[in-house]
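Below you will find the structure I want to go over with you.
Note that one protein chain is taken out, while the other chains of the complex remain in position.
Letters A and B mark the chains in the order given here, with residues in each chain numbered from 1 onward.
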Amino acid sequence: MKYAKSLMLGSVSALTLASGAQLQADDTIRIGVVGPTTGVFSFFGEQQRMGVELAMEQLSDRLDERNIEVEFYDSQGDAETTVDRLRAMESRDDVDLVIGPVLGGTGLAGLEWAQGSGMPMVISYSAPEDITMRNRVENVVRAGWTGAQPMFAFGRYVAEELGHKRIVMVGQDYSFPYNQAGGFLKTFCRAGGESVERIWHPTGTSDYSSILATLPEGDAVLYNGAGSDGLAFFQQYHDFGLDARMPLLGGSNFFAVGDLPEMGEAALGGLSALQYAEGLENDNFVAFRDAFREMHGDDTMPLAPAEHGYVAFEMAVKAIESADGAERKAVIAALRESEMPDAPRGPFHLDDYGNPVQNIYINEVQEVDGRLVNVPIETYSDVSQFGPFDPEEYLAGEPDSRDFPPGDCSDPYYD
Amino acid sequence: MKRERLLILAVLAALVAWPLLMGDYAVAQANRAMIYALAALSFSLLAGRLGWFSLCQTTFAGISGYTIAILGVRFGLPFPLVVMLALLFTTLSAVVFGLLTVRSRQVSFLMLTLALGQMVWALSFQWVDVTGGYNGIAGVRLPTYGGLDLNDTRVFYALVAVTTLAVFLAVWRLYRSPFGLLLLGIQENEQRMRALGHPVYLARFVAFVLAGTISGVAGVFLVYDMGIMSPSPLGLGHAVWVLTAAVLGGYRSLWGPALGVAILIALESLVAQYTDRHMMVIGLVLLLSILLMPRGLADVLEQRFKRKSKPLASVTTTNRGDES
Partner (left out) sequence: MNTFYFLTLNGLTMAALLFIMASGLTLAFGLMRVVNLAHGAFYLLGGYVGVQVIDKTGSLALGILTGGGIALVGGLLMERFLLQRVRGLDLSEALLTIAVGLVIADALLVVYGGKPVSLPLPRELRAPVDLGVMMYPFFRVLIMAFAVMLGIALWLVMTYTRIGAAIRAGVDDRETAMAQGINVSRLFGGVFAVASFLAGVAGVIGTSYMSLNQGLDVRVLMLSLVVIIIGGMGSLKGAAIGALITGMVSSFATGYLPQFALFFLFLPMTLILVFRPQGLYGRAA
C-alpha cells in the first residue's frame, strides 16, 4: 500500500515535468492527421488512418526527399478534443499542415480554429457545406464532399431513371441529413418529382417500429442516415415486411460506410449515391484497392473515408512539393490549385471555394466474389458542391434545414 | 500557518510565471486545466461537504456555454451581458435541478443527476433549431478592447487565472464559514442537525445552487476557449472525467480537485502520444484512486507533510472533512 502510494507520487511528479513544452525547430516538415480513432465514430477515423498509411508507404521516397514526418492524433470524435489536438500540433509539435478532421461537428470546430491560426488544412470526410461555402477560409480546403453534393445526382436519378414521384424520407434529425435532403429535393423536384415527405427522428433512436407503423404511402422510402441507426432501421424495415410495399433507397452513407456485411443479402439491389464506390473497376482504383487490402488485410475494404484520407495526404505532399517547402502562403496557394487526375475515385479538381468537383456514382449493392459491395451503375461527372446551380445564387439562398427546401414540388420555390 | 502562506505564495508565483516561461500549448493546457479545476471544484463542493456525488456539474457548464453561444452568436448580444445572462440562467437551472434532487441521498442522488444530466445532453443534441444539434454553434469569440484581444492565449490566461483564484478563495472562505461547517455537520449526522433546528434541506439546496453557479463560470470560459459550443461537454464522458479528477486529487480538500485536474490533463496528453486508450486510462485512474487512496492525493500529501513536521493543529478545514 505504501509503495503504491509513493509510486503514484513519483509518477505524478515525473508527469508534471514531462508535460512541459517541447517545441521542436528544424527543417523537418510535419503533417498532422486528426480523426476519431476512439469513440462512437472510430470506424471513420480508422479508415482515414489506414488510407493515410497506405499513401505514406507509396510516397515514402518523396517523403524522405522532403524530410516529411507524419503524426496521428485522436480527436475522440469530440469538438473540444479536436481543438486541443490542433493546438498541440501547432504550438507543441510544430506541425506544418493538418489533414482532417473527419466528422461534421469536429470539422466545424477545426474550421473555427483554423480561421484563427492560419494553418493549412485539408479536411477529408467532414461534409458540412459551410466549410467550403458560407464560412470558408483561405487556408482550408477539402478533399471530400458536401452533404448535398452526391444527392444532386441522386435526386435526378430517382426522378428520371427510377420514375418515382413521391418519396418518404426518414432521417436523423441533424444538419448533415438536412443537407442531404436539400440536395436531393433541389434536383428531384426539378426533374419531375412530386413530393418528399420528411420524417425526422432523434439521432440514436434504436426502435423504429412505431415510425414504420405510421409510415405514409409513397413510391419509395429513402433512409437519410447511417451507422447504428441506419442498420437498425434497415433491419426493422425488413422485419415488418415493408420492403415488399416500397423499395428502400439510402442516403449517401447508408450502404457505403461498412454496414453492408451486417445488413446481409437483404441489402442486394439497394441504391445510393456517393463520390466513391468500392466496386469501381478502373485501373487506378483497382491498384489502390489491392494495395490497401494487401497492407491492411484482405477483409478490410477501403471505403470512402479511407480513400479521402489517402487523397488528402497526396494533395498535401504535392502542395508541399510545388511550394518547395512548408511556407504557409505557398502551401495554401498550391493546395487551392490541387488537381487530382489519378485519384482512385476518379479525376477531380477543386472549385474556387476549395471543394472537389468530381464524379458522383449511383451505386447498387451487388455481390462480387462472395462479398457485398457498392457497384456504380451510373456516373454523373463534374458535379460541384453547388450541383447544377450558380454558386453566387446558391450562397444567397437559404441554407438547408429541417423543412427547407419545401417538400412539395409544386411550391413556387421550384419555379 | 506560515507553511500555508508559503504554499499560497508558491502557487501564485507559479501562476504568474507559467505564461511568461512556457510555450503557447502549455498555456492553452493551463487554461483548460483551470477551467476544469472550476468544474471539479463545483463537484467537490457537493461531494466533500455533503457526500453528494453529482454527475451533472458539467451539465451546468454546458448550459452556461450554450446560453453564451446562442445569445452571443444567434442574437448578437454584447459580451459582458451574455456572460451575466449565462450565469443567471445556469443558476436558475441549478434551482430547478436542486428542487428535483434535494431530498435524495448518496447513490440515489448519483443516479438522479446522471439521468438529469443525460436528459439535458439529449436536449442539446436534439433541439437543433436552438442548439445547432451535433454540429453545435461556431464563432463564439471574446471581443477586442482597444487593441487587447481577449482571445489571445495569454490574455485569456490572465482572465481565467484571476477568476479561478477568486472563486477558489471564495470557496475557501465558504468552507470555513458557519454555513460550510453546517454542511459538514449535515454529512456527518443529518438527524442531529435537524434536531438542532438547522434547515437541512435549505442548506443542501443552497449548496447545490452555489455549486451549479461555479460550474457556470467554468462553462463561460469553456465556450470562449473552444470557440464552438457542441453537445460533447455535456456528455457522460466529461462528467466522469471531472469526477475522476476530483477523486484522484481529493474532493475533501480545497486544492485537491485542482491538483487532480492538473495531473489528469498532463497524464492524458502524455498518454495520447503513445496510445488511443484514453478511456481505459481514465477508468484505471479512477479505479486505483478509489482502492488505493480513497481520500485522494491531497490527503496523501498532507499526511506526509504532517508526519515530517510537527503535527499542526486542525487549521485546514480539510481535516474536519476527514473525520467523517
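Brief remarks follow.
Following the convention adopted for this analysis, contacts are C-beta pairs under 8 Å (C-beta built on N, C-alpha and C of every residue); 3 or more make two chains touch, one makes a residue touch a chain.
Remember, it's a predicted structure, so these values are computed and weren't measured experimentally.
Only one of A:G110, A:P128, A:G182 or A:G227 touches the chain withheld from this view, namely A:G227. Contact with the undisplayed chain is limited, among B:P143, B:P199 or B:G283, to B:G283.
Within the set A:S210, A:N282 or A:S410, the residue that contacts the chain not displayed is A:S210.
Although one chain is not drawn, the whole complex shows that of B:Q106, B:T144, B:N189 or B:Q273 it is B:Q106 that touches it.
By the touch criterion stated above, the residues of subunit A touching the omitted chain are 38-46, 173, 199-202, 204-211, 213-214, 227-228, 231-232, 235-236, 238-241, 258-259, 262-264.
Interface residues of subunit B with the unshown chain, by the touch rule above, are 51, 53, 100-101, 103-108, 110-112, 114-115, 118-119, 122-123, 125-126, 235-236, 240, 243-244, 247, 277, 279-280, 282-284, 286-287, 290-291, 294.
Just so we're on the same page, only the chains that are shown with their structure count from here on.
Subunit B contributes residues 22-26, 28-29, 32, 122, 125-126, 128-129, 132-136, 138-139, 151, 222, 226-228, 230, 232-233, 237, 262-263, 265-267, 269-270, 272, 276-279, 288, 292-293, 297, 300-301 to its touches with subunit A in the complex. Residues of subunit A touching subunit B in their complex: 1, 4-5, 8-9, 12, 15-16, 18-21, 23, 37-38, 73-74, 76, 78-81, 83-85, 87-88, 90-92, 104-105, 108-109, 111-113, 116, 128, 135, 173-176, 202-204, 401-402.
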